[in-house]
Every structure is written in C-alpha cells, then in structure tokens.
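Note that one protein chain of the assembly has been removed; the remaining protein chains are unaltered in position.
Chain naming follows the written order as A, B and C, and within any one chain the residues start at number 1.
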Amino acid sequence: MDLFIQQEMLSLIDMSIKIGKVLFKNPIITASGTFGYGTEVSSLVNVSKFGGIVTKSITLNPREGNPPPRIVETPSGMLNSIGLANIGVDQYISKKIPLYSTIGTNIIMNIAGTTVNEYIEIIKKVESVSSNIVGYEINISCPNVKRGGMEFGIDCDLTEKLTESLRKITERLLIVKLSPNVTNIASIAQSAEKAGADAVSAINTVVGMSIDIHKQKSKVYTKLSGLSGPAIRPIGIASVHKIFQAIDIPIIGIGGITCGNDVLEYILAGASAVQVGTSNYRDPGIALSMIEEIKLYGEKYIISSISDIVGVVSSNTK
Amino acid sequence: MDLFIQQEMLSLIDMSIKIGKVLFKNPIITASGTFGYGTEVSSLVNVSKFGGIVTKSITLNPREGNPPPRIVETPSGMLNSIGLANIGVDQYISKKIPLYSTIGTNIIMNIAGTTVNEYIEIIKKVESVSSNIVGYEINISCPNVKRGGMEFGIDCDLTEKLTESLRKITERLLIVKLSPNVTNIASIAQSAEKAGADAVSAINTVVGMSIDIHKQKSKVYTKLSGLSGPAIRPIGIASVHKIFQAIDIPIIGIGGITCGNDVLEYILAGASAVQVGTSNYRDPGIALSMIEEIKLYGEKYIISSISDIVGVVSSNTK
Amino acid sequence: MKTEDVIIINNNEIASEIWEMEFLAPKISSNYKGAGQFIQIQLDPGWGNPLRRPMSIASCRDSKISIIYKIFGQGTKILSQKISGDVLNVLGPLGNSFQYKKNNLNILVGGGVGLAPIINLWKELDELRDNSYLIIGAKTKNEHIHSHNPDEHIYLTTDDGSMGLPGTVMEALKVVYENVKSSEVFACGPEPMLKQIQSFVIKNNIPAQLSVESYMGCGVGICQGCIISRRNYKNKNHSYHKKYSLVCVDGPIYSAGDVIFD
Partner (left out) sequence: MKTEDVIIINNNEIASEIWEMEFLAPKISSNYKGAGQFIQIQLDPGWGNPLRRPMSIASCRDSKISIIYKIFGQGTKILSQKISGDVLNVLGPLGNSFQYKKNNLNILVGGGVGLAPIINLWKELDELRDNSYLIIGAKTKNEHIHSHNPDEHIYLTTDDGSMGLPGTVMEALKVVYENVKSSEVFACGPEPMLKQIQSFVIKNNIPAQLSVESYMGCGVGICQGCIISRRNYKNKNHSYHKKYSLVCVDGPIYSAGDVIFD
C-alpha cells in the first residue's frame, strides 16, 4: 500500500494500459525477434520494468534459419533476413516457458506458420501446458521465408480465416501483426478485428534490398529482406494513423522507435502501446529510458493517463 | 571527330543508354519535383551534363498546392506534401517549353491528373505545339493529393487503361511512374508494359507521417505525406529487383540515390537508368559527381557499356 | 550562389545557448548582397540528416562570414560541437536582403535568434547610426549579447525585466516610434513577435520589412517546400502561384503587408 502511494507520487501519469483483459504496467514492449526469448540479456537489463516482451517467432518445428550474411546496415536502418530461426514450439515449451514464471513482465509469444493448421497446432500445444504467457502475436507478415506467413498478411480473407480459427482455441490475447507491404493495411486490420483479434500490431519490416557493387551480389543471402529501424518510423506512424481510423480494438505501434518522443508520436497517432525492435541492438536497455521520458512528458502537459492521448492527432479532423 | 575520340579515351565505359528510341548520354536523370522545371539552378549547375531532367508534375489547371508546412526531415529521409503545386499545362507550354530548346539534355515532362481525360488533354495540348520534350512520365502515384493519381497507381486495370489511352495519342516516350504503396508493384508494371509503355520508373515516395508531440499535430499540414531520401533506398532497390523479373521494358530506378555506388546498386538490380531526387536538395550538382564515380567503376571492372551490367544481380538465380 | 567548403575560424557560446560561428568563405562572400541573406549548412558528410540547415548571415567581411545560432535540436547541437579548423559545406548566399532608404528613420527589431540579420543590418547602417534604432528582445539577460544603451539608440528588452526595458520588443517599439516620424521597421524573430509587429505597423501605416522563417528543403527554389501564405501577389520568378511565396528565393524578407501568418 505504501509502495503504491509512493509510485503514484513519483509518476503523476498513469502509464498502465489494457489490451483485452490484460493489464500492462506501461506501454513499452520489446518486439519479436529483437529481444530473443527475453532471457538472454537479463544480466544486463532489468526486464521486469518493460510493459512486456514479445518473444521470437516460434514455428511448429525448429528452424535453422537462412544462411549468412543475414543482416546489413542501411541509412538509419538495417535489413535482416534471419529466416525465422527458432527452437520450435516443443523446446519453447520445455526450455523457455519455465523461465517466464519469474520474469516479472508480460510475455507474449509470437508464432509463425505456413498453413492455418500449423498456427493451430502451435497454440494447441502451448494451451495444453500451464504457463504465464499472456497471449499470442500472430506473425502473418514475415518477408524472409519463401513459403511463409507473408501470404496471409497480404490477403484480407486469409487473415480473417486464420484469426477466426485461432480465436476458437484460445482465450488468451490474440494480436495480429500486420505487414506494411500491402496496398491497404487498414482493411487487413479490419479483417483481424472482425475475426475476433484483441489487438493488431503494426508494422513488421518493409521489403528491402541492398547490393554489394564490388561482389555484384545481394548484401544479405536472400535477395529480399526486411527493413527496420528509424528509417521506417514515418511508415509505421502512417500505418497506425490509417488503422486507427478503421478499427476499434487497440493498436500496438512498431517501427523505428528510439526514444520517448518516438513512442509518443505513435501513441498520438493511435497506438495504445508500442514495440521497440532494432533499437535494442544498440542498447538492450534502451526501452527503459523511454519510460522515464514519457513520464516527464506526462508531467509537463499534465496528462493523468497515457490512454488519454491515444490517437488525439489522428482523430482531429484537421 | 577529334572530340569523339578524346571522349572515348577519357571514359572507357559507354555511359549512354536507350529508352524506347531515345538516347540518353548517361543514365542519371533528375527526379520530378526535385529539380523544378530544370531551369531554376542553371547558374549553379551545368544541367546539360545530366542524362535527362524530369520536370515537376504538371496538371491541366494551375495548382497552388498544399498549405504549409510542406516538408520535414526524418531519419535519413524527408516527408513532403507539396500537393502538386504547379503552373498548369498552358503556362508550361508558353513559359517553360521555349527554355528547353537550348538546355542541352533530354527533358521528360511529368504529368498528373485525376481522370483519364485530364491526362489525355494535357498530352494533347503539348503534342499540338512544337517542343523538344523527349517524353512523358505519367505520375499515377502521388500520395499527397486527396483526389489524385493515387487511385490509378494501386490498380492494375486502371493503370492499363490509362496507359493505353495515352499510348494512342503520342509517339514520344511514355514512362509510367509506379507507387511503392502497393502489395504487388510488379503486377502494376506488367499492366503498364502490356498497354504499351516504353518504360516504368519506380519508386515514388512511400506514405509516411511524423508528429510534433508538443503541438500534438502532424508536422506537415496534410497528415499523410511522402517519404523520400536514403531511408527508402532499400525499398526502391527491392522494387526494381521485383519489377525486373516481371517485365522486359526498361526500368528507371528511383529512391534515395546519393552517390555512384547507389546508382550502381539500382543498375545491378535491374534499372537501365536512375533518377536522383531528394539528394538534389543537399546539392543541386550532386548528380554530376555520380557520373564520374560510375566511370571509375567501369574502368576498375573493365565494363565496356553500362547496359552490360543492368540486372546482373537480379537475374542470378542465387 | 555556390556550394563551398568553408573553414571554421571561431565557434563560441556568446550567450546562454546562443552561439556564434565565423568561417572563411571567399566564394560565398564574393556573391553576398546584403543583410537578410542566408546560407544553407550541411551538417555532416553522412546522410542521417539529409537536409541542410538555414542560417542568416550575421556578418560578411574580408571573405569571412559569421552566423549566430541557438541550439534547437540535433543539427544545431552538431554545429556547436565543431571547432576551429573544421570544415563545413555551405550553400549560399541565398534569398533577398533588406532594402533601406537613407532618408528614413530605420527601426531595427530583433527577437531571439532573429538577432543575426538584424545585427548584420545594424552594421550595414553604420554611417546612418543617427537615424537608426536597434531594439532587441530576449527572455532574460543571459540571452543578451549587447548592452542596453538608449544614448546609442540600442534598446534591450527582457521578458523578466532582468535587463533593459521589461516586457517584449513591442513596448520598446512603441516608445521609439512615438519619438520619430517617417520611419521604416525592419524585423526578424519568432512568429508571434512578427505577427505583433505586423499589426502594429499596419495600424500605424508604417512601412516594414519582415524576415520570415520557414522549413527549408533546397534553399534554391526547386522543392517548393518553404512556402508561406501571402497577400499582394506580384509576379515573381519562382513563386508561380498567387497564394503562396517561396521563402528561399522570393524571401526571406517581405513587406509586412504581404505576409499572412497562418
């Protein structure tokens, strides 16, 4: 009780947010594939301070991922083609889930598949064991696997069917992660909402390519790869703005977030929470400083709850 | 004759390229909207050295464009929402076309409209006067006008119909400029090719947004605007790579080009020529240094003609 | 107008958060036309910040140019970290300049970093000092680099009254204006200040030239990014639409009656 009052006094702004039935202590979550399984850097960073952690995409079977080179820096960004390297759902259940019981923050499990059945099987396996995972983020938008989720992410009907099927088998949070590589991201978001998703997250990486002119070949092994980092922030913010006008469920904003200012841009555009990706590579503790920066903003403009400013720029008519 | 030999010796690599029936002295062209009408900075830059100049989008009637602020810097890029400010086709014909008779480089006129008829009327007006314009770039992809070309750029059938109609009324170069804000840019390119376009150019700006968190409003007047500059280079190169596999007519690569290395990345990905946009704002003469850098590359790797390396990275299977 | 690699001679903090940088720029200074013109500074060779930063010329003499700048964001931070001997790539001189008449009384008003072109004009008016008045406003005395000296026609104001006249430049302007006839006002500063000056001069029917700011892309008229709204369209070379004017080529100096602040 004492502790609660003390926290109240330190941070005037209520940083907590709710997605579905789940409470997040603050809106800052680490993005899938950019914070491993959440436990790798716990000696370096107090991960319990994050609003949540989205773990690396898990597939039905383990995947070794794409051959090297897998990443390259680009202006204010990077390209990656990891190819969903992961330990597979069975090892995730046996080796990682037990670690989450004491992690002190919300764990969201990101899953990827090539067929509706694969997604179903993964979730069924996880639902069959006891865990404190708060929900699933459905990756329908990874551009780096040849036969991959990408087909779902560009098609409204497929997105709807997939979401519907998964909604039937879990009561946990269901977050559909959207691809920016489409003509109309808002309509895909609408399909996810219609099918019962609790939230959508946007954006995954943007398809990109970079060439070594001396070797005359692509700088990453697969030619096409995914662009992330500050370079894509304006694209992510525009996506959230467009989605905000189309749906009523919460949006989790992703793309190029480096500081509290960037988080606030997303929130003002319509995001209820955000995910931090590439910036973790510069500093795995970078998200923690964002929390402090947002508190200062809240104090300066006398905002009592972070939820109060969600979408204020996008709902203005001008 | 002497002069010809001398040039041969200085630059071992043949820099000229052909699009349709038109010869360009080198593959470096300035992008629409980023070099005005081509005459503004002639005191600063010897524009006759460019492969060509694409002039600012011209509409049927003069347009004042969008209210300020129209631009803002973003990480390695910028957002713009000029809103097709231009003098309209009649003044273009009376005031600008006469200036091109002595400009010493290929002028491509970029045109934009909201209906097929508007595009037709513009071209008919220009065709009815004598000019040394070598062709038209059809802007079907400007994201900053409310009722604008954008509807064409995201739809294969509309692109085909528009291109077909324009093909009937001009023998000059017809270049269709593609939007990256689509699920499948290659299929739009195929529609343009099918309808008789001489070339496609890609990419126009990517839809983006940036918010002033203190004023709680968009940093540019229109909320959505167009992202350009080095940040989008990987997106442009990926687009050219995908289009190269889908069509046989030449591709003009655009997006984030800052130096000879960047030009070569586009060429290796499948571009026969390139356009330089945002970089002109840093230095209106920047394209000239690219020409020299490409010559050095040609000498180093003993390339006899720039056309020899078009698409070599994209046509490799690996 | 030219791009030139200029060599920094000095770069010092001259008041709280306000810096002055001087550099050798023979090419640019040989094309210089007068106070009011500006330059576009490239921040670094990398492309993290693609756009140059516009800065008014604060002085131009003997191949040397100086600027006075305030640290706003990353770009001006980078500038403040440069040291003498460092090289910057600069484009300029750009834009038009203040046009004054010898027989008028000239009242110069500068606020915040709007200081630079006003100080420059003040130097230009050297021989006309008897007919010229300088008014400079700041929030507090730490931001002032001059002394309040009405005998020399220099009036400082501070919002907090810590130096010179308390209040904004408007107070000083009213005082000075009451004593003079046939005068012209030259002003540069933040938009709220320019707006007030605009109403004042229009109400009193005094001619005035305002130096306005706008977000700049190219600085040379090829991007159409830097517009402001205007009245009284006169056909200018670059601003080929009635409603708007390109600040970089047709400005940054406008007749007060021509500018509409949105």
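The rule we apply is simple: a contact is a pair of C-beta atoms (placed from the backbone, for glycine too) under 8 Å apart; a residue touches a chain by one contact, two chains touch by 3 or more.
A quick note: this is a predicted structure, and the numbers were derived from the prediction, not measured.
Engineer: In the complete complex, the chain left out here touches which of the visible ones?
Structural biologist: A, B, C
Engineer: Of the listed residues A:N26, A:T59, A:N80 or A:S314, which contacts the missing chain in the full complex?
Structural biologist: Candidates A:N26, A:T59, A:N80 or A:S314; residue touching the omitted chain: A:N80.
Engineer: Given that one chain is not shown, which residue among B:S76, B:T163 or B:S179 touches it?
Structural biologist: The one listed residue touching the chain not shown is B:S76.
Engineer: For the chain left off this view, which of A:P230, A:G260, A:G298 or A:G311 is in contact with it?
Structural biologist: In the complete complex, the chain left out is touched by residue A:P230.
Engineer: Mind pulling the chain B residues that touch the left-out chain?
Structural biologist: Touching the missing chain: residues 75-76.
Engineer: Identify the residues of chain A touching the omitted chain, counting contacts across the whole complex.
Structural biologist: Chain A touches the missing chain through residues 33-36, 40-41, 43-44, 56, 62-65, 67-73, 75-78, 80, 82, 85-87, 91, 229-230, 258, 278-285.
Engineer: Contacts of chain C with the missing chain: which residues?
Structural biologist: 46-49, 74
Everything that follows uses one rule, which is that only the chains that are shown with their structure count from here on.
Engineer: Using the touch definition from the top, list the chains contacting both chain A and chain C.
Structural biologist: B
Engineer: So, comparing each chain's Cα centre against the centre of all protein Cα atoms, which one is closest?
Structural biologist: Going by the distance between chain centres and the overall C-alpha centre, it is B.
Engineer: Busiest chain-chain interface by contact pairs, anyone?
Structural biologist: Ranked by contacting C-beta pairs, first place goes to A-B.
Engineer: Using mean CA coordinates as chain centres, what's the gap between chain A and chain C in Å?
Structural biologist: 46
Engineer: Roughly how many whole angstrom separate the Cα centroids of chain B and chain C?
Structural biologist: 36
Engineer: Give me the residue numbers in chain B that touch at least two other chains, ranges are fine.
Structural biologist: Answer for chain B, listing residues that touch two or more other chains: 75-77, 229-230.
Engineer: Where in chain C do residues touch two or more other chains at once?
Structural biologist: Residues 47-48 of chain C each touch two or more of the other chains.
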